[in-house]
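With one protein chain held back, the other chains of the complex are shown just where they sit.
On to chain A.
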Amino acid sequence: MSSSSSSDDELGGARIPIGQRPEWSDVRPVPQDEGPRPVVAIAYSGEFRETMDYFRAVYLAGERSPRALDLTGEAIEMNPGNYTIWHFRRLVLEALNVDLLKEREFVDHTASHNSKNYQIWHHRRWLAEKLGPEAANREHEFTRSVLALDAKNYHAWSHRQWVLQALGGWENELDYCHQLLEDDIFNNSAWNQRYFVITKSPLLGGLQAMRDSEVDYTIEAILANPQNESPWRYLRGLYKGETNLLLNDNRLTDLCLKVLKTDCSRVLALSLLLDLLCNGLQPSEELKEVVESMRHDRSEPSNANLAAVICSILEAMDPMRLNYWAWRRSNLPSEIC
């Protein structure tokens, strides 16, 4: 039983109306019940209406048959977002004991042009769960193909993470993240996945084991594009709950210094520096000088502490978030440089 055959025919223009197919002659279609007094009188037309009317008939009759399965395939093709059709399709699949690999072909086909539809991903997961660990690689290939077209597809990422945790397939995941970041270093989804891998992969030893090399990797990415917010946040994430390590890693202050000496956007470097100072960093003379040189109004005597100076610079540099930086300035810890 190939559930997509009829809809393929339809694409070819040779679709036979359901009412004229002999296998459906015993079924009376059921129109949408609009409730006691319709608020919204939805008028159905043509194929869509007919398919839905027959769908309602098998649905209400609870018919778990091959033809019901085919019909849900046609109905999904026309309206893949309809929750009830998918729901019923699973009931039929469970009752019929069908070949689930066939079902996966159907989902592949449907998902290829509906990659942002919740129902399809949900159905896919239900299927993968039934197929078990052997399905892992195939699922990773599938999400890879979706992400090749839209590298930030939220559903694909959720599915991929679920498959990793439930069915495995971690071996090449860090390489995959690297590859996606090579394609687009601004891809926040790939940075998120990278964090997911280094913290959760059973093969890598966790954050502590990965921290050092990841810091180098991230710094390189930042230096290439200092305006990219994702690696700056990733860098902070690498020191989550480890303020001492954060303050004592000279690579971070060096990074800030390097970026501040360039002409690139310096907001994120100043922001990290501000956080470091708020956590007790003792700034070097060089750092102080670089920040001083960025001061807008140098006529004003600079007896303010370095953190306050940074806030004022940021207020001028990032006017859209002026209130945020002003708030930071008025909430600086009392005993900092």
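The definition used in the following text is that a residue touches a chain if its C-beta (ideal position, glycine included) is under 8 Å from a C-beta of that chain, and two chains touch if they have at least 3 such contacts; residues count from 1.
By definition in this document, contacts and distances are computed from a predicted model.
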Listed names "Geranylgeranyl transferase type-2 subunit beta", "DNA-directed RNA polymerase subunit", "THIF-type NAD/FAD binding fold domain-containing protein" or "3-methyl-2-oxobutanoate dehydrogenase (2-methylpropanoyl-transferring)", with the criterion being the UniProt name of the chain not displayed: "Geranylgeranyl transferase type-2 subunit beta"
Residue among A:72, A:143, A:230 or A:312 touching the omitted chain: A:230
Touch criterion as defined above, residue of A:24, A:176, A:195 or A:217 at the omitted chain: A:195
Which of A:21, A:130, A:240 or A:261 contacts the chain that the document leaves out: A:240
Residues of chain A in contact with the chain not shown: 32-45, 48, 56, 60, 79, 81-84, 87-88, 90, 118, 122, 125-126, 152, 154, 157-158, 161-162, 165, 186-189, 192-193, 195-196, 199-200, 229-230, 233-234, 236-237, 240, 319-324, 327
